[in-house]
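Provided herewith is a single structure, encoded as structure tokens, for subsequent inquiry.
A protein chain is absent from this complex, but the other protein chains hold their places.
Lettered A, B, C and D in written order, each chain numbered from 1.
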Amino acid sequence: MGQFIQLVVDGLSNGSIYAVLALAIVLVNQATGLINFAQGGMAVFSAYITWLLTEHGLSLILAILLSVLASFVLGALVERLVMRRFERGDPDTAVVVTIGLLTLITGICGWLWTYNNQQFRSLFSLTTVSIFGAAVSIRSIGTFAVIAVIMLFLQALFLGTKFGLALRAVAINPKSAALSGLPVGRLLMAGWGLAAALGAVAGALVAPQLTLTPGMMDTALVYALAAVILGGQSSPVGVVVAAWLIGVVENLAAVYVHFIGYDLKVAVPFILTFVVLVVRPQGLFGRKVVARV
Amino acid sequence: MAAELTLTDVNLRFGGIRVLTEVGFAVAPGQIFGLVGPNGAGKTSLFNCISGHYRPSSGSITIDGVEVLGTAPATLARHGLARTFQHPALRLGATVLENVLLGAHTRLPGGPIEWSLRLRHLTRSERELRTEALELLDRNHLGWAANRRVDELSHGLHKGIELCRALLSRPKLLLLDEPAAGLPHSEVEQLIETVRRVRAEEDITVVIVEHHMGLIAALTDRVVVLDHGRKLMDGTAAEAQSDPRVIEAYIGNDAVDDAA
Amino acid sequence: MTLLELQSVTAFYGPVQVLDGVSLSVPEGGAVGILGANGAGKTTTLRSISGTVRAGGRILYDGADIRGKRPEQVAAMGIAHVPEGRGGFGALTVRENLRIGAYLRRDRKGVESDIEFVLELFPNLRERYKSHASALSGGEQQMLAVGRAFMAKPRLLLLDEASLGLAPSTAMTVYDAIAKLRRESGIAMLVVEQNANLAFRLVDSATVLETGRNVLSGTSAELKGMDEIRRAYLGG
Amino acid sequence: GRGRDGASHGGASTGITDSTITLGITTPLSGATAGPGTCTVAGIKAYFGAANAAGGVKFGDGKTRKVEIKSLDDAYDPQKAKANYDQLKGSVFAMTAGLGTPTNRAYRTAAISDKVPQVLVMTGDPIFNDTSQSPYQLSLVPAYPNEGEAFGKLLASSGTAHKVAVLSQNDDYGQGYVEGLKKGIEGASNIKIVKELTYEATDTSVDAQITELAATGADVMFNAMSITPLAIASLQKAQQLNWKPSWFLPSNTSSPAAILKPGNASAYPGVYSVSFAKAPASPAFANDPDVKKFLSDLKQYGSYNETPAFPHCMWSYMAGAILEQAFTKMTEPTRDNFMKALRGISDFKAPLMLDGTSVNTSVDKQPAVSAVVVQKYNGTGYATVENFG
Partner (left out) sequence: MFSRAWVRRAITAIAVIAVLAVPLGFDEYTNQNLARIGVFAVAVLGLNVVMGYTGQVSLGQIFFVGVGAYVTAYGATHGWNIGVVLVASILIPGVIGLLVALAAARLGGLAIAMLTLALPIVGVPLAKRLSDYTGGSQGLSSAFSSAPEWSGLYNDQWQLYVVLVVGGAVFLLTRNLVRGKYGRAFAIVKSNEAVAASMGISPYRYKVLAFTVASLIGGVSGFLYMAVVQFTSPETLSLGHSVTLLASMVIGGSASIVGSLLGGAYYVLAPQLANHVDPNTTELLQGALLLLVLFLLPGGLVSLPRVIARKLRRNRPTGGADRQQSSSGAPARGRKAVEEAPTMSGIPTGRPE
């Protein structure tokens, strides 16, 4: 029983890693209609900025704040200078452009800061507290809390604010949005900027555990994508819940389902997602959009 | 053989919304049948039920006496049902001819392996259908546009292309969803001619949804009026146009003197 | 006072010229119709005004040339365009669609009361208030498009076949509502309409386009009296 | 079938002239393994950069040649490694130092049929040392089982009873270590393996494994792990669970600065590793002349500015020294002659080598370096140990 709870707690803390990235992906998806493969790379880049600032003696909090700001600007610039050209074209091309961005950003990180692992200070301490007999680190709890806050913030942004509504409208139909007077370009930039800023937070949360390397987010990205689709692309709460679910189920399956084991546990989120999608094509929390004929 | 279509007590709901309630009527083979009613009455949904895109929650739909409820749309299409869409659904980047040829899909023989080998009889039937498609376009005054990309053409022409696509499949039951929308008056007359000619030549049953009462009056043998998912009346177009309930719910009082 | 004036406007799609010197003018609070066969360039004319198609010639709005402005800038100047086809925000609810229409407005109260006005006009939309726009019937989507344009409280309304797919009585209601709006708040409008009977209920004058050029213009009364017009557009 | 012979025109093999010899490397310089991959290039460039600066290497045929290195990135993709080899083989004398089992295997067959030496490559795969199967091959580092076995033997000879928990990478690397461990404790009744788990190199976390292993209450953790962040996380996680076994880490994830310190390894009764190279980060070697020269060569000629966290820099630096040994014994500028010279080195002590280890290339089925010593972490660096505990 103790082990079971510990595994659940471990799973939640893994899931949190996927969740932060997934939230950023949802943000871009809602604001531009794209799945951004470069999201992980952008988060890594932001983490390097934070790291660089701390290396120069800044306090971690300050470094993160500055990095969030810088990332917002960089994200907006990426949209303006790179993505803009592809946004109204073939969506496959746009997705491949984000793949190119991922490669480029990873390459730039490797070139500027080498492919070696850099130690990244953690916002939260590693000391543990005991919850229901399971050891939980303050870091896990802190990460958990930050994610919950971001999740609620995004949920409120999308559903409750005019700005969020405008972001979504632009993604759905930029032409009509422009006819209604929405500043399409600026909204797209804002969407990317926000996602990049969120990526900076994600990077700072994840880097202490994964250590900072250019490819730090590669695996997490795959899980984050699964979480985005499982949770229902449009729902911040949905993807976070999905990410936690994936983390927990994966752990339990590895330990308790002998046939799966630690090598094939990676299949679990995908099987889970498949089963859910067959029953609920819109994902756990997504709302079905009917395509009428 | 023109098809016979019968609907009995068709019910359709989406979540809490009742879209169709106990709708039933029969279309005799070879008829041109009108389906009218206010916006949101459920006309398109009814088409979707017949063509298999929607699955009614209860009721029965038979074509030539065979129950088709729950049959996949592709299967129905292979058995002689064709339709157009209220909002034209064409491949915008492809040429008009390519779009129309799609209608001939079920008429082309051969499976994927034969087509990979490009067997001679396949290329021959493809050529023949191409010729047929061009003739069809010509007859519908669209021959000049055959090799233009669809997105280079104005919206008004899209309906006509869809009609040709549906006709190329040689259907025995044809469902037309607002074929006259967006056409100027003179074109509507042409459309009326076309549908009449098709019925005369092809041995086909046609069901038309249309808000253009002139077209309905000129073309249909019978009409059913839907309102809020229920059948309001069933009769000739003239009867419908003078039925006070229909005028109240649909045509509007001051439209009577204006209607063409 | 002329609100909008097109002077020899030209437009191309790629190398293909589709407008070849279209001229017309809409007075403040006036309503002008555009008639023409399919492909005559009616939609393109409206697009060149709202900035979705690049145009040559001159397009004067309030005396200033607005060519080259981006659609959102044009919209911000008080021009609302009800585009041809669906053009809605499928994954947004009816309510959200209407709110997007009012994006440029700052008066919260006014927006809410205008939403009420639109729902009054289109009872169908009230019934589907929380549905995604993509679930609506064809006519209901058209209502939503018109409603969105109302929500913008424009000075100039560009209507591209606003009656498309509307039931006769509804079309009438809409046109009467537009006429009322025009009377009450002095909105000017440029109306493309295949159903010329409807159009003439609304417009004071109209121009006929053919292959991208005006071939005929006149007041409603003048045009209605012409045989060719009757034959081609009115069915008489 | 036949390949085209690029091997020798009128005596001298490809890639060697009277004044130069060119060596080729294909190794991951991008992607997940780029960290150690970059190190492999830096180390050998450092060695020969210094040698070239000192005038060059004097060959056994009396000529002095400069050594040139051509390195290409294969991103750990076997197909790209083969393509790189295809590209290099027309201009290099031998392939060397590349990192990775599948990548080295991908062009092994071709190298054999082209008679291009593929030597001192960094893989623990034993096939490269079997002269009957791989006549033109020789790997540098101890086969993975050797390292595991060394630790197993130490455990077995401790005389006390131990329960061992095993966590290994799910590939030949991890399996090799575990195999070696088992061989080392064969017949020793005091050692019991209580649980064996694996992880994937791409995993982001091994928390669940550690949790499961901690529940066994084992007092020894055998952690055959090659991924830096996971090694750190394992050390951290076990502490969180208040599980403090003696710990074994393999040679390439035992860096005191990069892994043990952030993992707070001093919390454990003992952290063991095996090695044959001096750890430059270890204070014990701070004034070691080998280490000092190595670090300055690395900076100057390898363009590598940090103190390496991966041992691969040291290993390829040694590879340079071993190659130089072979060069000095080469009497003809041919590949055959080179292979013979390379195979004839015994008890050579390359720079940076720990006491108790040496290079022996004449033993079939063994890599150039097969002896390792077990070391124990002392809070800052390592010290060689003879006994467990």
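By definition in this document, contacts are C-beta pairs under 8 Å (C-beta built on N, C-alpha and C of every residue); 3 or more make two chains touch, one makes a residue touch a chain.
This one's a predicted model, so the numbers in the text were calculated from it and none came from an experiment.
Asker: For the chain not shown, which residue from A:L23, A:L101, A:A253 or A:L284 touches it across the whole complex?
Answerer: Of all options in A:L23, A:L101, A:A253 or A:L284, contact with the hidden chain holds for A:L101.
Asker: Touching the hidden chain in the complete assembly: which of B:I17, B:A89, B:A200 or B:A238 does that?
Answerer: Of the candidates B:I17, B:A89, B:A200 or B:A238, B:A89 is in touch with the missing chain.
Asker: Which one, D:A12, D:A75, D:A188 or D:A215, makes contact with the chain that was left out?
Answerer: D:A75
Asker: What is the set of chain B residues that contact the non-displayed chain in the whole complex?
Answerer: 51-53, 72-75, 77-78, 81-83, 85, 89, 91, 94, 98, 101-103, 105-106, 108, 110, 112, 115-118, 122-123, 126, 141-142, 144-145, 148, 165, 169, 186-187, 190
Asker: On chain A, where is the contact patch with the chain that was removed from view?
Answerer: Answer for chain A: residues 35, 37, 82, 85-86, 89-90, 92-93, 95-97, 99-108, 110-111, 214, 222, 225-226, 229, 233, 263-264, 266-267, 270, 273-274, 277-278, 281, 291, 293 touch the chain left out.
Asker: What residues on chain D make contact with the chain left out of this view?
Answerer: These residues touch the chain not displayed: 1-4, 6, 29-31, 38, 71-73, 75-80, 82-84, 86-87, 90, 101-103, 105-110, 113, 125, 127, 170-173, 175, 200, 202.
In this section, only the chains that are shown with their structure count from here on.
Asker: Going by the contact rule set out at the top, which chains touch both chain C and chain D?
Answerer: Neighbours common to chain C and chain D are A.
Asker: Tell me which has more C-beta contacts between its two chains, A-B or B-C.
Answerer: Top pair by contacting C-beta pairs is B-C.
Asker: Could you tell me which chain's Cα centre is nearest to the average position of every protein Cα atom shown?
Answerer: A
Asker: Give, as an integer number of Å, the spacing between the C-alpha centres of chain C and chain B.
Answerer: 29
Asker: Just how far, in Å, is the C-alpha centre of chain D from the one of chain B?
Answerer: About 73 Å separates the centre of chain B from that of chain D.
Asker: When the centre of a chain is set as the mean of its C-alpha atoms, what distance in Å lies between chain A and chain C?
Answerer: Here chain A and chain C have centroids separated by 42 Å.
Asker: Could you list which residues of chain B touch at least two other chains?
Answerer: Residues of chain B never touch two or more of the other chains.
Asker: Spell out, as numbers or ranges, the residues of chain D touching 2 or more other chains.
Answerer: Not one residue of chain D touches more than one other chain, so the list is empty.
Asker: If every chain is a node and each touching pair gets an edge, what shape is that graph: line, ring, star, complete or other?
Answerer: other
Asker: Can you check the complex and tell me which residues of chain D touch chain A?
Answerer: That would be residues 29-32, 34-35, 37-38, 170, 197-200, 202-205, 207-209, 211-212, 215, 228-229, 232-233, 236, 240-242, 258, 262, 306, 309-310 of chain D.
Asker: Hey, which residues of chain A end up touching chain C in the complex?
Answerer: 162, 165-166, 168-169, 172-173, 175-184, 234, 287, 289-292
Asker: Chain D touches which residues of chain A in the complex?
Answerer: 2-3, 6-7, 10-11, 13-14, 17, 106-107, 110, 114-117, 119, 126, 128, 135, 137, 209-211, 213-215, 218-220, 223, 251, 254-255, 261-263, 266
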